[in-house]
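Note that this complex is displayed minus one protein chain, with the remaining chains in position.
Let's turn to subunit A:
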Amino acid sequence: MIRIQDVSKKFQDKKKSVTALKHISFDVQEGQVVGLLGENGAGKTTLLRSIATLLTPTDGHIEVAGFDTVKDPAEIKKRIGVLFGGETGLYERLTARENLTYFASLYGLSKHETKVRIDDLALKFGMRDYLDRKVGGFSKGMRQKVAIARTLIHNPDIILFDEPTTGLDITSSNVFRQLVHQLKREGKTIVFSSHIMEEVSMLCDSVAMIHKGELICHEALDTLYTLENSDDLNYIFMSKLVRGGTHYAS
């Protein structure tokens, strides 16, 4: 479970101060898939980075699997997998297997566990043919598969995806969507940000909408459709933006 309590994040340098998150509060229940919606610069990545312990909130607290992101980042890191912002973050001069093996070693997996896990992920993502080829020559879709496999190498219970299908072709996007369905079936908790409403409405149990650092909506999708009297998420999102701007309390 993820608990976000009154979280604010301010970036400050000598010249200016930017408040990226303003008093955000909501919970993500175990096994739930939550879509994070917002325009560019709304604060989605900042929130995901804060949940992932990469950023320290200026105010408020975030708990992941019962651990505080500031006090116990190492415990949280063992339990979550993160894939950021359309960037695969792979070592291009290493093969896919070497990339996965390296990250498995960083998560403390034994050699046997690593082998079993890589074989399992390679089968799941259809990566067997290019597992021993250098990542530098991969297509964007192949890279994305390896990056997702890296995110899941330690079999985390909680997974954060930041715009995971950005720049992917239809086939690769579908692979990702199938994967989320599968992970959901396995009981994983998933938070992912996206611009693609169709994807969110297809995959998510609930959505959190952020506008200019404020949470303007956090509802279960079914409830949201009923409340808004529409099942067009794009329409709901746009109308929320027009009405939004005031602090939302879930």
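Just so we're on the same page, a contact is a pair of C-beta atoms (placed from the backbone, for glycine too) under 8 Å apart; a residue touches a chain by one contact, two chains touch by 3 or more; residues count from 1.
Here is the rule we use: contacts and distances are computed from a predicted model.
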> So which of "Na(+)/H(+) antiporter subunit B", "Ethanolamine ammonia-lyase small subunit", "Ketosynthase chain-length factor" or "Sodium ABC transporter permease" is the UniProt name of the chain that got left out?
Replying inline: "Sodium ABC transporter permease"
>> One chain isn't shown here. Among A:18, A:70, A:106 or A:227, which residue touches it?
In response: A:106
> Looking at A:54, A:202 or A:220, which residue reaches the missing chain?
Replying inline: A:54
> Any idea which of A:47, A:82, A:131 or A:190 touches the chain not displayed?
Replying inline: A:82
> Please identify, in ascending order, the residues of subunit A that touch the omitted chain?
Replying inline: 49, 52, 54-56, 74, 77-78, 80-82, 84-85, 87-94, 98, 102-103, 105-108, 150
